[in-house]
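One structure follows; several queries about it will come next.
Heads up, one of the protein chains got dropped from this complex, but the rest are sitting where they should.
Letters A, B and C mark the chains in the order given here, with residues in each chain numbered from 1 onward.
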Amino acid sequence: MEQYSEKVMDHFSNPRNVGTIENPDGVGHVGNPMCGDVMELQIKVRDNIIVDAKFRTFGCGAAIATSSMATELVIGKSIDEAQNITNKVVAEALDGLPPVKMHCSNLAEEALEAAIKDYKSRQKA
Amino acid sequence: MEQYSEKVMDHFSNPRNVGTIENPDGVGHVGNPMCGDVMELQIKVRDNIIVDAKFRTFGCGAAIATSSMATELVIGKSIDEAQNITNKVVAEALDGLPPVKMHCSNLAEEALEAAIKDYKSRQKA
Amino acid sequence: MKSIYLDHAATCPTDPKVVEAMLPYFSDHYGNPSSIYSLSRTTRNAIENARTILASAIGADPKEIVFTSGGSESDNFAIKGIAHALKDKGNHIITSQIEHHAVLYTCKFLEKNGYDVTYVPVDEHGTIKLDELEKAIRPDTILITVMHANNEIGTIQPIRQIGEIAKKHGIKFHTDAVQTFGHIPVNANDLNVDLLSISAHKFYGPKGVGALYIRKGTKITPQSHGGDQERRRRASTENVPGIVGLGKAVEIATESMADEADRQTKLRNDFIKAILEKIPDSRLNGHPVDRLPNNINISFEGIEGESILLNLDMYGIAASTGSACSSSSLEPSHVLLSIGLTHELAHGSVRFSLGKHTTREELDRVVDILPGIIQKLRAMSPLYNK
Partner (left out) sequence: MKSIYLDHAATCPTDPKVVEAMLPYFSDHYGNPSSIYSLSRTTRNAIENARTILASAIGADPKEIVFTSGGSESDNFAIKGIAHALKDKGNHIITSQIEHHAVLYTCKFLEKNGYDVTYVPVDEHGTIKLDELEKAIRPDTILITVMHANNEIGTIQPIRQIGEIAKKHGIKFHTDAVQTFGHIPVNANDLNVDLLSISAHKFYGPKGVGALYIRKGTKITPQSHGGDQERRRRASTENVPGIVGLGKAVEIATESMADEADRQTKLRNDFIKAILEKIPDSRLNGHPVDRLPNNINISFEGIEGESILLNLDMYGIAASTGSACSSSSLEPSHVLLSIGLTHELAHGSVRFSLGKHTTREELDRVVDILPGIIQKLRAMSPLYNK
């Protein structure tokens, strides 16, 4: 296998924002244990700004690192800004991922999307 | 390829009885340049005893060594005795031949047979 | 930090004595073994010597040994070689569900090319179901191929009995002994096999060289056509240093095998006991007793294998996993699924494979470190909430 970048290894070994939020405003739960990746992303939103984000991930090094990076990237962003955080953005922030691991960054994007969608639907309700 | 025995290499490098006999009593010419082996065996016979034998051979190490050994074996033998010198006898006298080279000892037997046949047919004539 | 290498089933360091034996055959004795001049006698003899060593180690005749470029070539050669040679007799092959990819994907390839393959299931310990194997036999069955011991979970198969079944039905029988040769007794006659694959780097020989045992009288089509090498069963200038190294490795392995197997079995059992005790929700994969002396395979609930490996690596510990992590497919090990593990547990498996330099101290260190890693990852996992 190709090597992980130093950034990936940093986020993998010292993942930021692990855990859960009490009374989150949005929760994204994506992936499937069948495929070896499950990601849960929770966000706290104040005045349309993501003020906190936490994750829990079952998955490989890349899955954990992308989760960690995604939380770092969203905290402080508005919901609109957060929606622009694509898999590419996450992967680039980690100085790239080995080709066979690119799907892991999709998972982070999907988790974020799901959490925002959940937040929006709660707003409407 | 498997190795030649020391005996083979001795007869190959110092072949006995090379050449032709003036007025031979029997000549055997066998083999085919197509196959890479041609052997010519000439014998001189006195009172039914082979008193001299000479050979010329186009061929590999085994072909030359078996020719040389065959001449050594027949000299001093009666025609009847000489007819018992089979390919096996020649090969054994050389301490064996590599399997792919066994056909060379056939050639020696055939050359001897042909020379004796020639001798006999001249006797009849 | 001294590293702790526990991935001997993947590959072993080449024994320095093996390297030493190989060295003269690079630049000094370099003659092409097929040439007739005296320069080549040394290399030719060296190859035949290695052949004799291997043959006598497995109870074979030297003429029954063909040297190859490794276990994968041996497996491909055996299976495709028999399939092709016997195609007029039939087109059905029987194998197990837990073969190494070198066997499995060769069978899949043959399936796409006019052959019919039955994949016999295994029980929860990874032992092939003998009755199902025998039931699978058809009049057009030409080959049975079942590995001697599994590379992931270490389960040793009842090869001798399978061989008897094969013999009874007049079917050729191949075994992949890549994981067993040099570690437990491997004898072609005791095992009733017609073909048997080995690979040197799995028993401290060099990478890139292996062998296939082919019982006398077995018709087989070569995998590599060309020169007359290896009695016309494998064309190519012989890898002389590699073959010499293989021979030396066989020699060293057979000397110490019995003692080493005992030693590793004890270490293995103690390690398994300690881990299962210290780490909740963990389970041993493979057969509890009929397993390779050096194989340990454990699944940890709620976490994924690659992340365990990466954490171990930070402590200098090298192991492997049945997770799909490093492959381009998302499927975890077919072996772990075949013994009934869920996808999640299959993804959460780690294999530790011991070697002749593995010490109790090293394993103790892993027993100290691993629980913390598992706990840390489980704390991060949405699938583990105990």
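We adopt the following convention: contacts are C-beta pairs under 8 Å (C-beta built on N, C-alpha and C of every residue); 3 or more make two chains touch, one makes a residue touch a chain.
Worth saying up front: this structure is predicted, and the values here are computed from it rather than measured.
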Option from C:E48, C:D290, C:D313 or C:D364 whose C-beta touches the chain left out: C:D313
Residue of C:G81, C:G154, C:P241 or C:P382 in touch with the missing chain, whole complex considered: C:P241
Residue, one of C:S34, C:T52, C:T218 or C:N269, that touches the chain absent here: C:S34
Residues belonging to chain B that touch the chain removed from view: 1, 9, 12-13, 15, 18-19, 29, 33-40, 56-61, 63-64, 100, 103
Interface with the undisplayed chain - residues on chain C: 3, 5, 7, 10-16, 18-19, 23, 26-28, 30-32, 34-40, 68-73, 75-76, 100-106, 108-109, 199, 201, 206-209, 223-228, 235-242, 306, 309-310, 312-313, 317-320, 325-328
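In this section, only the chains that are shown with their structure count from here on.
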Distance from the mean Cα position of chain C to that of chain A, given in whole angstrom: 40
Whole-Å gap separating chain A and chain B, where each centre is the average of the chain's CA atoms: 90
Separation of chain B from chain C, taking each centre as the mean of its C-alpha atoms, in whole Å: 55
Overlap residues in chain A, where contacts from two or more other chains coincide: none
Residues of chain C engaged with two or more neighbouring chains: none
